[in-house]
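Take this structure, written in structure tokens, and hold onto it; I'll ask about it next.
For this view, one protein chain was removed and the others were kept in their places.
Chain nomenclature is as follows: A, B and C, assigned in order of appearance, with residue numbering initiated at 1 for each chain independently.
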Amino acid sequence: MSSTDSFIDKLHDKQQKKGLLADRIRTKEMGEDVILEIQNLKKFFDIPVPFETTWFMIAFVAAIVVFAFEQIVGLILIGSIIVLYFALPYVPPFNKRPRVAHLKAVDGITIQIKKGKIVGLVGESGCGKSTAAKTIIRLHEPTEGSVYFKGIDINRLTSDEMKEIRRHLQIVFQDPYASLNPRATAHDIIIEPFDIHGVASGDEASYRVLTLLKDVGLAPHHAYRYPHEFSGGQRQRLGIARALALEPDFIVMDEPVSNLDVSVRAAIIQLILYLQKKMGLTYLFIAHDLSLVKILCDEVNVMYLGKIMEAGTSDEIFESMMHPYTKALISAVPIADPTKRSKKIFLTGDIPTPINPPPGCKFQTRCPLVSDICRVDDPPAKWYTASHVAYCHNIEGGEENPDSYTQ
Amino acid sequence: MSLKGFIIRRTIYIVPVMLGITLMNFTLINVSPGDPVIVRLGLIHCDHDDCYNAAYNGEAIEMGLLDRDYYTIPWFKRYVSFVNDLLHFDLGKSWYYTQAGEGIPIAKIISDRAIYTVVLNVLAFFFSLLLATAIGVVSATRQNSFWDRSLTIAMLLGYSMPLFWLAKLLMLLSFQLFNFTGVANKDAFKTPLFLNPNFYKYLILPTLALTLGGLVFMARLVRSQLLEILRQDYITTAKAKGLDNRAVIYKHAFRNGLLPIVTIIGNSLPGLLAGSVMIESVFGWPGLGTVFLEGALFRDYPMMMATNTIFPLLFLVARLLTDITYVFIDPRIRY
Amino acid sequence: MKSDFMSRPSEEVLLEINRLKTYFFTEEGVVKAIESVDLEVYKSETLGLVGESGSGKSVTALSILGIVPDPPGKILDGEVIFHGQDLRKLSDSDMRKIRGNQIAMIFQDPMTSLNPVFTVGDQISEAIILHQKVTKKEAKEKSIKIMSLVGIPSADERVDNYPFEFSGGMRQRVMIAMALSCNPELLIADEPSTSLDVTIQAQILELLKATSEEFDMSIILITHDMGVIAEMCDRVAVMYAGFICEIGDIMIIFKSPYHPYTRGLLGAIPRPDAARDDLQIIRGAIPNLINPPSACRFHPRCDYYMLGLCENILPELVEIEPGHSVRCHLYTDEGKAWMAERGDKRVIGTIPKSIAG
Partner (left out) sequence: MATAEQEQTGEFLLDEKTLREIETMKGAGQWSIVWRRIKKDKMGMLGLYIVLFLILMAFSSWILLGFDNWLTSQGYLLGDPLNPRSFNNLYIELWLPGMPADSPLVLFQHPRHHFPELAKLPPSFKHPFGTDGIGHDMVSRIFFGATVSLALGFIGQMTTVIIGTFLGSIAGFYGGAIDDILQRVIELLYSMPGFILMIFIIVLFEDVNIPGGRYAVVVIFFSLIGWGGTALIVRSNFFSLKQQDFVEAERALGASDMRIIFKHILPNSLAPLIIIVTLGIANTIFLFAALAFFGFGDPNAVSWGDDLNKWQNELLYFPWMPMFPALFIFFTVLGFNLLGDALRDALDPRLKD
């Protein structure tokens, strides 16, 4: 571990020289063990909208016809045909050549993750949780914003440096079957990271594979089986073993249990918790199951349409939530206790699409507290404690500045 | 965007594609080795060069090559005039089909012969689609029954049978049963065409052969598509509503199954057209296919160029029609 | 079996299922999806049918309606008694009169269970025309009415829209409208909210609750989510690998589950005031139904497994108290004899720690 730490120090020095570093983190807050800081992360996708090509084409075709009738220079004609054919917007039957609209999957999120904590990121489908997860470990390039890992801006690293950093940042996917190469055995899958990074080879690698299998609760004789021969829970164990292979510091758990059956789910959760304790891991736990997040996470971020609505410690979010969306979300969760049938807050309408959303608060279309200002201005941050913040125009209390809570 | 706009756009888009195709063909013809005049000359016996040159020139003049300065103008300039002629619906004169020592205009040949190909193809397409639907529905709704198994095997056998050989076998069968080979000779089709009993008599076997050829292809398609769709959730919904099997299949399954079927048939039209070329040739049916094959055998370049322009054009138009059909079948598609 | 449920007057029974058995004959082998399902549904109650994937919940629903895809599925045995007549003995056309009319069903994925090429109005009025003697126009009017009833805004315009123009929640509302269009007495809801988001799920469940009261309709609510069951149901039946293993009143089941599987299931979900370590594990995995464990199919995963008994003799459904039955050897005579023989004092009917705490 010492060699990798020195690598990070080297990167740190390099970025400091260039003035890229988030100095605040390194100097002030490393003492508090901030392992990952996400600042104003945005990820937009370009999506196609129909593009009118008719006039463009008519102009070109007309030019060609003029050439043809006048028979001036054949070469010009032939050249322009080739240009026309290849340069014209391709018009396959149903996908017109796109003009671009932005799908704002992640629209500026800021999260601080402290070492050894489990930080939850919850939200409904289409709120950009998974995009956020992939952008954080740089599987997608962010449109804007930065991710600082131990103070290093990972989006500015070269591919070689990034490869080295990837040893510390890993991900576990939602669908345990899709995330395993169906043509590779468990052994092949877990040895892959050793192979890529040249950490270990031959017998040593195999030995480490078997140790990892044991760590995640699989038996040695599972090593030469293919993913389809495992049950859902065992597949997810394999996925976790692969993520653990390089001894990372930080793992993004992208809904690791939502595709599993109830009885298996608990076992995987226990494994995740056990590994965290044993290896001192830090998790970003992404989920839509609030009751799970409640018992699992130290801190929770509630996301809606690419924005953070409310963030705080688990207790703060679940016991003293402020944001109307959080309130509705939590009250909508069915509670597995028939004696506690709660009175629910029903949100009207559906989740709108994140394509070019209206200005102001993203939640305005469904919010029970909506007022005129919500349709114009972005909601301000209101801090209730040093860790608890909600973004809303119409809620009571709160401070503009979090620093008033720091000692 | 309106449907009209879409149609206009797609129609205009045909232009560069056609230009690309004709350019490709024209280039191929002009870079290929061999002199078409020599092919036409065949084996002539000449004692000295003058005799040969005279014969060569005579042949070249007859083919109309000297008129157009075939040997002096670079090929890309000739391509420009080809496109120019094409825009005036002038496809040049045939080298092989001649009348009174002069080539017949290809546009005339094609307009004379097109009706044969159209009648044959439309009839066969209609029949095969009808039969394929029937067979596909029977097979798909009674999966793994006796009928399904035997029909599937029959379709597979037919699918593996080369189409031209199927035509030959039909010919043999008809000869054994009725002493009628179905091969038309040139005198069989004197005008007026649609009152001519010979036209119908000689139409039977080609239509039958082409129908079988299309049928085996489409029936397999219909069956697999229907099987796929009968697995869908909305079929269960329809059943849970209390609809009977007929309504489920003919209303709910069929309309959904049509979409992929239309796509695949639309995309396989060139294949069906090639089948028609084979069948026409085997039965001597005087359509475009025969014209093309005979022209190709005798290196009739203008004719080959013309057919190789017409067939892609037909295909592109057919694909445009396919796309338009989509709009009426599937409400999800908007232009 | 019938005597087990004598706690309620029998005229209130709407649907009774006895020894239902459905297999799927696939190329890989025979999938024994349902081995023996016995349950009753009372008038205007909501019965929850809960179990993990592959437990046979959906197949039960399809078997009730007689629309198990055949091939490969086949109902081999059992009775489905609805209003005193055995649905399995009805002719096809009589059965069709009941489907969609007296018993309606909604499905898990509203995305795929609506036909994409017909307008929603067409699809709703199709059922109305089929079961009621009305003209097309009246059917359409009725569709609009029922659409606004299930909370689809501006229904008179939306009626001519296609399913793809609706969002997931709205599509599920369309499905509910379609099911309600003929005032059914029984609605089978197969995971109606699983593919929806939490806030939308709450809306749909509330709608189901409201309509069941309004229409005086019984609901069989199939789900794997214990939370949904707790919110919605009057009684609950727990299924495991083709068997009903426990059935009873919701309060009883959640308070003192008797079957080891029910206990495991309840222990494995995060309860409102649980801590991290309270999550309990059912070891093993859901069995492959082509080759399921013999007799009691839960025995390889069971903490109370009795060697020589559980894998050989299938326990009967035993009534513990009125309206609460369990299929487990802990409560059968054989089991008691086995324990007595070995001087084994297993604790029966205690409440798991996590639930009690």
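As a convention for this text, contacts are C-beta pairs under 8 Å (C-beta built on N, C-alpha and C of every residue); 3 or more make two chains touch, one makes a residue touch a chain.
No experiment lies behind these values; they were computed from the predicted model shown.
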Absent-chain contact - pick from B:G20, B:P260 or B:P331: B:G20
Touching residue (missing chain; options B:A154, B:L172 or B:L193): B:L172
Residue of A:R242, A:H288, A:K307 or A:K344 touching the missing chain in the full complex: A:R242
Touching residues (missing chain, whole complex) on chain A: 85-86, 90, 92, 134, 137, 139, 162-164, 166-167, 169-171, 173-175, 178-183, 185, 192-193, 196-197, 214-219, 221, 224-226, 228-229, 231, 233-234, 237, 239, 242, 246, 264, 267, 270-271, 274
Residues of chain B in contact with the chain not shown: 17, 20-21, 24-25, 28-29, 32-34, 153, 156-157, 159-165, 168, 171-172, 175, 181, 270-271, 273-274, 277-278, 281, 292-293, 296-297, 299, 304, 307-308, 311-312, 315-316
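In the analysis below, only the chains that are shown with their structure count from here on.
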Chain whose average C-alpha position is farthest from chain B's own: C
Rounded Å distance between chain A and chain C, as computed from the means of their C-alpha atoms: 36
Whole-Å separation of chain centres (CA-atom averages), chain B against chain C: 56
Shared interface positions of chain B, touching two or more other chains: none
Residue ranges of chain A in contact with chain C within the complex: 124-125, 231-234, 261-267, 269-270, 273, 288, 290-292, 294-296, 328-329, 331-341, 344, 346-347, 350-351, 366
Chain B residues touching chain C - in the complex, by the definition given at the top: 143-144, 231-234, 236-244, 252, 255-256, 329-332
Complex contacts: residues of chain C adjacent to chain B: 62, 65, 67, 69, 71, 92-93, 96-101, 104-105, 107, 109, 112-119, 126-127, 130-131, 162, 164, 175, 178
